[in-house]
Each structure stands twice: as structure tokens, then as C-alpha cells.
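Below is one structure; the comments refer to it alone.
Below is a slice of the complex: some chains, not all, each in place.
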Amino acid sequence: MAVRREVYLDHAATTPLHPEVQKEMCHILENTFGNPSSLHFYGRAAKQQLELARTRVAALIGARPEEIIFTSGGTESDNLAVIGAAFAGRSKGRHIITSAIEHHAVLDTCVMLARNGFDVTYLPVDKDGFVDPLDVRKAIRRDTVLITIMHANNEIGTIEPIPEIGRIAREHEITFHTDAVQTVGYIPVHVDALNVDLLSLSAHKIYGPKGVGALYIRKGTRIQPLLHGGGQEREYRPGTENLPGIVGLGKAAEVAARDLPGESARYRMLCDRLIRGIKERIPDAKLNGHPEQRLPHNVNFSFCGTKGECLLVGLDQQGIAVSTGSACSSGASQLSHVLKEIGLTPELGAGTIRMTVGRSNKEEDIDYVLDALVELVERQRAFDEKV
Amino acid sequence: MIIYSEKVIEHFMCPQNAHSMPDADAEGSYGDPSCGDYLTVYLKVKDNRIEEISYLVFGCCASIATSSMTSVLAKGKTLEEAFNITEEDIIQALDGLPENKVHCSNLGVSALRSAIENYLNKNRTEDSYENSNSSR
């Protein structure tokens, strides 16, 4: 067998800090501790760092700094966008349109709203995971106050037709949110090209720190805050700002903007190699998500006659980190809502793993993973002759 | 959050006696209705003792480790001893299972018992014949 390697292939769950981000964060941790709301020297120094980070994040997505609100992560950004827009629109109506394959941060929030007097339409997706913009148009009602569709799916990587959906939302003057946690830093994300009013992003998916994110709020879009208190972040998000985290996000945004074109081409190349290798050596393996309209760093396969958990644990023993379903729920053994929605049978869905590449991965890593994966799949299938 | 013991990982990575047995004296299966996982146990019995045991399994890591450990524990035991192996015995031999994986040990116990019953049923007539022989 080949020499043991350490291969982290779970970048959609979280990424390591970029060395430049780490350096900047450690510098802040050591040198700037003021409360950005304080008027004295320490506070002003902190405030300056906060605003620099805001400028950097805005630049990454083509927004203006004053349209960026810092949050505690993608989950809070999604909650703030969805609940905030829903409640701000209550006088107009209580209908929300979303898709059936959203991240739980959007989906569970919609379910909560549905229990509290809102009416939610969950649009289906096709077998590749696409939402049809025509379906969005048909679902719109006079009392629709929010459309929220993710930019790309975190499990199967399919990139949704956000610009078209945004155009439809704008025609009808309906607030439009997209969860871009998986796309920012991987494919071009520009709030005007996407026609969005609200956009969520998270630092730890782009080599920034965990526990910090941002919500883009287009000027003029009305949302209600989720948290109440000290008035920070223009009253949209009170609480003493997570300065080291925000500085880390700012630096990560800067690095992402700079490295995006090169890195994402490299990710695409690595994923193509992985996909090709799996298809050649395990001919009945099924690639989930659309073959082309997918995130450059995402590979998601189902292997009938296997269990994702067994593949995960087996690969882990060989230093390879992957995930089954989405990371947040990889403890659960049921089929994820996304795999169910694209029509996988429970048997096939059970044998699904997601591999997401990143900065540290090289071609040799891919070849190492291929060997390990093929061997594991074959071994598992041998246990069970039925297959 | 699943964290497996080293023993579980060891048996999962290198399961003992994992193969089918076309010439088995008996076999028994059990499927877990909640997770759909499935285990078939094969036995060769001589003088009321399990001489050989093997299995085919489709299931999670814990079910594979459970199957392997069940076979290790049962091998060489009398049918009665083997029938009395409990989930607890298997879990203990595996240095524990995560809480949400405890049910997987049931796969091993149930399939083994079903195989033993299958053997006893098949051999009831011969048994009684042997019994009557020896009593003579």
C-alpha cells in the first residue's frame, strides 16, 4: 500500500485558517482589544479595524461597506435574513417561497415561521438539484414577502439560477435572499449580477475563522433585527463585535478576492480527476448534483451496496477526511433531505459521501484517495453478496 | 456524535470470519427495521458445538464490528452457550458502543439466535433419533 498521507477533503464543512488570516488575527489578539463602541483611543483603534474588514467583505461581493452587517456566522445570517424580512413584511403578507434543498439554517427557520402563522412554499428540485425559475414565478402570490433560494447546495454542489430568480423577484418587488455560504470565494459572487437584496456568507468556509459571518442588506431593504440591545451594527445586530473574528473574515475576503480565479480552476481540475477516477474504477458509482453547473470544489457520489458511514470511518483510518450528507448532520444516519429530494432511494442514498477539495490538496492526494476509496467500496460490497 | 472504541475500529477494519458459507449446516438472518441494516449468520455444528461461523452483513460500522465480535464469541461454544450471548456481552467485548449505536449489537445477537434455532429445527428429528438411540 502507498505511504500514509493526511488528506483533508471536507472543505465544505469547514476550512483551516489561511496563514495570512491567522497572522492577522494573532496580531489583533495581541494588539487591539478596545470595544469599537468606546470613544477613547482603544475604542477608535478597534473601530478602524472593524471598518477596514467591512470594506474588504463588501469588495468581495460588489457591495458597499454600509450594506454589510457582521454576524456570528452563516446560520445567524440566514436566520436574520429570513426572519427579519418575513417580520418586516408582515403588513404586506405572510407567504414565503424557498426550495426543498436549502441548508437547515434556512429550512428550519422557514418551518418555525410556518408554525407561527406564515405560509411557506417549498419548491421541488429536479434530479440534478435545480430549482426551476418558472416554478418560482408560478409560486408567487400577492402576499409573498420573501423568496429565499441558496446560491449553491452544500451537499451536492449544484449552482442555482439565482440571477433569473432574482429578476423575477424584482419584477414583483419581493425581497430576495440567497444563502451564498458555499459560493462566496469559490465562484464569482456579485450582488448586482445576482439581483439579490440579502446575501449570507460565512468566514469559516473561506479560510477564515469559525463563528463569524456577514449579511449583505441592499440599501432600502427592510428587515427586523433578531437580537436586541446595544445598537451595534446600525441596530441590525447588537452585541459587542467579535473583533478578532471580523478582522479574520475581512482578511479572508481579501485573500479570496485575490486568489479566487487561480484556486477555483485548480479545485475544478482536482475534482475532475477525482470524478473521472471514480467513474473509471467504480462504473456504477453515481455522481450527485449537476455534472457541470456545480461548485468547483465539490464531489458527491453514491455507491450502492455501501454505507457512507463505513466509508467515512474507513477513509478516516487512512488519514482521509470526508463527510456523509452535510457536516452539520453527519451524526445522523438517515438520508439527508437533499438526497431524498433529488430522488435517491434510501439504499443508494445511504452509500453517499461528499469530498470537497481545498487549498492544501494536490494531485497525489486525489490518487491516494482514489486507491483507498476503491478498495473500501469493493471490500464493503464483498461483505454483502446480495449486491 | 459517534466516537468508536479502538476495538470497534479494529473489528470494522478487519472483520473476522466475514464470508458466506455455501455448505453451512444452518443459517439465520435479522434485519433491523429502524435502519434497514441486515445480517445473515452461517453455522457449522459438530457435537452440539459451533465449529465454524461466518456471516454476510450490510450495515453501519457498529453492525460490522458487532458481526465480527459475535462470530468470535460464538466460535467453539456449545449451542446453548452461544444462544445465551447477550447484547451486553458483545458491547463489552467491543469496549463499548456509542449510545445511538447500542441497537446495532442486537443485529448480532438476533441473527445468531435465529441461526441456532434454524439448526435445532432442522435437526429436531435427527436429534430425537439420536436421543432415542442413546437412551437405548
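Lettered A and B in written order, each chain numbered from 1.
The criterion applied here is as follows: a contact is a pair of C-beta atoms (placed from the backbone, for glycine too) under 8 Å apart; a residue touches a chain by one contact, two chains touch by 3 or more.
Only a predicted model underlies this, so the values are computations on that prediction, with no experimental measurement involved.
**Student:** In the full structure file, how many copies does each labelled chain have?
**Tutor:** Assembly composition recorded in this structure file: A x2, B x1.
The rule we apply is simple: only the chains that are shown with their structure count from here on.
**Student:** State the interface residues of chain A toward chain B in the complex, per the touch definition above.
**Tutor:** The touching residues are 305, 307, 309-310, 313-314, 317, 331, 333, 346-347, 350, 383-387.
**Student:** Hey, which residues of chain B end up touching chain A in the complex?
**Tutor:** Of all residues in chain B, those touching chain A are 1-2, 4, 9, 12-13, 15, 18, 20, 35-36, 38, 56-61, 64, 100.
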